[in-house]
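Left out: one protein chain. Kept in place: all the others.
For chain A:
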Amino acid sequence: MKRKGPGAYWFLMPSVLLLLIFFIVPIILTIGFAFTNMALTGSAAQNLEFVGFQNFVNMFQDPDFRISVWRTLTFLIFSAVIGQVVLGFILALLMKEKNMTFRRIIGLIVIAGWVTPEIVVAFCMVAFFSDNGSLNQILGWFGANPVSWLFSFPMVSVIIANIWHGTAFSMMVYQSALDEIPKDIEEAAVIDSATNFQILRYITIPMVKGSIVTNMMLVTLQTLGVFTLIYTMTGGGPGTSTNTLPIFMYNQAFVNYQFGYGTAISLVLLFIGIIASLFYMRSMKVKV
């Protein structure tokens, strides 16, 4: 085999340049801006000043920020970890080794939620949960009084919407992982008179551990960034009940025009994502 000459680096140049200009520089700039008073309008827009950790100090003293962190974690745990990851796994497990037609039909129904663009999902869900929406119509058939879901249970509504939208992704990841498990191992376990639960606990889950962690990380990062869905359905309200960090960030940056503060919040969001990913990797003892 011939050794690679320096020419190989030349071939990398275009992609390195593109990455540098469109990815690495913006990231460095973002980190830099988080320490400034950058604003979209007002006198601060003309005089960009370095303000040190002021944005972060303000953030941690802001009660609305603390509320937003809790809202984000609630949304994350219920809609991503419990909702999508667990539900996706159960769906994949139930569909395993069923006949092809069954898998296709169920798969199609679940995937419908995933292929629908986020904004369309949001509108569908508003139509479903609104005061005169389909959910209240259905409840009406059973004589129940209409409930203002988006007002009385806003967090539950957006969580359900996100689960409906995202579960298919987890399901597909698990399906392919489950199909990879060699049949003979499970057969051997059956011969050793293992129960279904034991097979699941000691064979299936350990064998797809890698996929579980990867999927959890992807779903978590995806969910941390959910904006369109919540903004369209509740606008972060009523009050602050669905005011997750992305909505909080948008309001600071584009409603109050405080770009510096907004970028500082985005860094915290990034930090939460990193912590969550590390936590998954550690807890499952998997190297990704």
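Here is the rule we go by: a residue touches a chain if its C-beta (ideal position, glycine included) is under 8 Å from a C-beta of that chain, and two chains touch if they have at least 3 such contacts; residues count from 1.
Definition applied: contacts and distances are computed from a predicted model.
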Among "Putative L-lactate dehydrogenase, Fe-S oxidoreductase subunit YkgE", "Biotin-independent malonate decarboxylase subunit gamma", "Cytochrome c oxidase subunit 4" or "Extracellular solute-binding protein", UniProt-listed name of the chain not shown: "Extracellular solute-binding protein"
Hidden partner chain, touching residue among A:42, A:117 or A:206: A:42
Options A:68, A:84, A:167 or A:258, residue touching the unrepresented chain: A:258
Selected from A:58, A:74, A:228 or A:277 as touching the chain missing from the view: A:58
Interface with the undisplayed chain - residues on chain A: 5, 7, 10-11, 13-14, 17-18, 21, 39-46, 58, 61-62, 64, 148, 151, 235, 237-240, 251, 254-258
